[in-house]
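Can you read through this structure? Questions will come right after.
With one protein chain removed, the remaining protein chains of the complex are shown where they sit.
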Amino acid sequence: MAGEIGLWGVPLAILGGAIRVSTPFIFVSLGETITERSGRINLGLEGTLVFGAMTAYGVAVETGSTWLGLLAAALSGICFGLFHGWICKFPKVNDIAIGIAMMLFGTGLAFFFGKPFIKPSAPHLPAIAFGFWSTIPQVQAALDVNVLFLIGAALSVLLWWAFKNTRAGLIIRVVGDSSDAARAMGINPNSVRLLATGVGGAFAAIGGAYLSLYYPGSWNERISSGQGLMAVALVIFARWNPLGCFAAALLFGGAGALGPSLQSVGVTQGYYLFYATPYVLTLAIMIATSSPGRSLAGAPGELSITK
Amino acid sequence: MTTKLLISRRKLLQTSAAGAALGFLPYSGSVQAATSATVGFIYVGPKDDYGYNQSHAEGAAALKDIAGIKVVEEENVPETVDVQKTMESMINLDGASLIFPTSFGYFDPHMLAMAAKYPKVQFRHCGGLWNKDKNPMNAGSYFGYIGMGQYLNGIAAGHATKSKKLGFVAAKPIPQVLLNINSFLLGARAVDPTITVQVIFTGEWSLAVKEAEATNALIDQGADVITCHVDSPKVVVQTAAGRGAFICGYHANQSPLAPDKYLTGAEWAWGTVYKMFIDKLQKGEPLPNFTRGGLAEGFVKMSPLGPGVNAEGRKQFEATLAEMMKGGFSVIKGPLKDNKGKEVVAAGKAYPETAIELESMDYLVDGVIGSTS
Partner (left out) sequence: MGTPQIPAVSSLPIATSNLEGLARRSEAVAIPLAALLVGMVLFSVFIMLVGKSPLDFFDIMWRGAFGSWFSVQNSLSRAAPLLLTALCVALPARLGLVVIGGEGAIVLGGVAAAALGWWVDGASAFIVIPLMAIAGMIIGGLWMGIVGALRHYRAVNETISSLLMAYIAIALMNQLVEGVLRDPASLNKPSTHPLAQAYRIGNIPGMDVHWGLVAGIVACIISWLLIEKTRWGFAARIAGGNVRAAQIQGLAVGPLIVGFTALGGAFAGLAGMIEVAAVQGSANASLAAGYGYTGILVAFLARQNPLAIIPVAIFLGGIDAAGGLIQRRMDMPDATILVLQGMLFIIILFSETFYGRFVIFNPDLWKRSA
């Protein structure tokens, strides 16, 4: 290991943490943005995420290929998403409640079938060494960027652009804002929502695959600490904007690194409060940027949670 | 399932009949002689966590081949009214006559309440401080001197470190954890007195991402050997190995996760403890209320040394281990200051592994960077 980096460890940890920890949040919140923009809310992505983590790990253990693991996770996520989308198209079925039940179902299945994969080690997804220019190993480690993070960053820009400029983006937005308007345009809102929820599920499962195949990079029943649920909440925080999701995920990841890194440089009192930083910060920003005048700008009109 | 219930009820009848036939019960702490019995195990997390709960489940598995012993287990039982009801359910529906609640939080008030309510059932708890003046006689506790293992971990780490900084990922600043941290440091300082240990508390017993972040933060600050005290060390071991640091394991043998980087590890061997209890139960001897043991008694063992331990390290490790196998080894001995400069152990005073004072430790010794609150 290299020499002392002292207090520089804190900003470095925040940068490194933002890159390492944010990826699951990015994927789940981007997926949920697509779903919610279409007028549905899928609160069950936590279950999809955990099931995706298990599937990716299990397939990677069995085949030795992380990419096959990732693919299997995405497929499982699509199944969960389509199931949610299909069941919620029936009248009077509450999408939030189904989401909560799906959360139990997904986690339960993941734990049930994941038992044999707790012991074996799976290969890890590759990372790109963006820190090659530095001679400091800590900087090199912090800048080891996983490909999924880069894909997530690219996707958030792409989605932001696509919502504004493509026909598919327009269709999703119209369906999300008014089912009646969509029908008038000859669009079947339920089909659009079905697809949007399916894609959302695939994204969430990929977020889970990142947890099990890269960071922290192992499978056990405690692998997720509620990232899936938190990411769904971050979508509201990001006001259904893909770029906002990316920023919120970075903020969350970076702020989460504050607690451990402060202890490592000797700030040892009150660590529970430091660990609460991501939540306090998010809440503070929400309070500061909301106002009753322009309530929930960007909120899809059909969304049950904001009606 | 009716038949099963009947069988276990019949088993109970047989058991009590045998006890009556022998006609003893001179002291309240005794158990009726039982060649057959149902034994309950309760775990706070999943049975296969590569850590604490798994170490107990493996101990329980060691009993399953013993004739006449039926093992019933329940995992993921929270430290609420749930665990009380689980104990009652094991007693009422399975006919359990001996119960091992294995998480610390089960002791007070949960197990103590059930022990008072079911005086004929024996309860033995892992880690609690059973007190004969205050607690029921059909209850008791057992634990192992795993701090000795962390001292040996420290010796292996002390020889492997180049930066002279070690890292410790810990859950909460409680006596059992503080003793492990201090022992790890003192073991390392037996190699080189300039070594320091940086500790990060995660605040939870199992929190994968935060444990990984803590490991990274320690390595960023120059630590090149990492150990931990969390329920499931898998994440810490894999993250540290991924960053090129050496690892000392905890709870169970994690060397398959990182064979090159794994130095050694402090493991539980609960099978020894559970077999001892069952042996006494089947012979009709009273079960001890307060059980403690270390390396010598086979309650704790060390993982085989990995390739990262050099010849010199191996020699000191084995010599110290041999010394510990004689029993009564003192890791905590004076003069010793805590990391705020206050003297905590006077010169000439030593606490052998058996000293009960160690189980209420509330300080980190000089050389540990971290805080107890």
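Remarks
Here the chain labels run A and B in written order, and each chain numbers its own residues starting at 1.
Here is the rule we use: a contact is a pair of C-beta atoms (placed from the backbone, for glycine too) under 8 Å apart; a residue touches a chain by one contact, two chains touch by 3 or more.
Since the structure is predicted, the reported quantities are computational estimates derived from the model, not experimental observations.
Touching the missing chain, out of B:154, B:173, B:233 or B:293, is residue B:173.
Contact with the chain that does not appear here is found for just one residue of A:10, A:53, A:72 or A:98, A:98. From the set B:35, B:89, B:253 or B:330, the residue in touch with the chain omitted from the display is B:89, counting the whole complex. Against the chain not displayed here, chain B makes contact via residues 1, 4, 46-47, 72-82, 84-86, 88-90, 92-94, 104-105, 107-109, 127-129, 172-176, 203, 359-360, 362, 373.
Taking the complete complex into account, residues 47, 87, 90-94, 96-98, 100-112, 115, 179, 221, 229-230, 233-234, 236-237, 270, 272-273, 275-276, 279-280, 282-283, 286-287, 290-292, 294-296, 302, 304-307 of chain A touch the chain not shown.
Just so it is clear, only the chains that are shown with their structure count from here on.
Averaging C-alpha coordinates per chain places the centre of chain A 36 Å away from that of chain B.
Put simply, chain B touches chain A in their complex at residues 45-46, 48-50, 162-163, 198-203, 206-214, 216-224, 231-232, 234-235, 238-239, 242-245, 256-257, 369-371, 373. Of all residues in chain A, those touching chain B in their complex are 1-5, 9, 12-13, 16-17, 20-21, 111, 115, 118-119, 121, 124, 138, 141-142, 211, 215-218, 220-225, 227, 256-257, 259-261, 263-266, 268-269, 271-272, 275.
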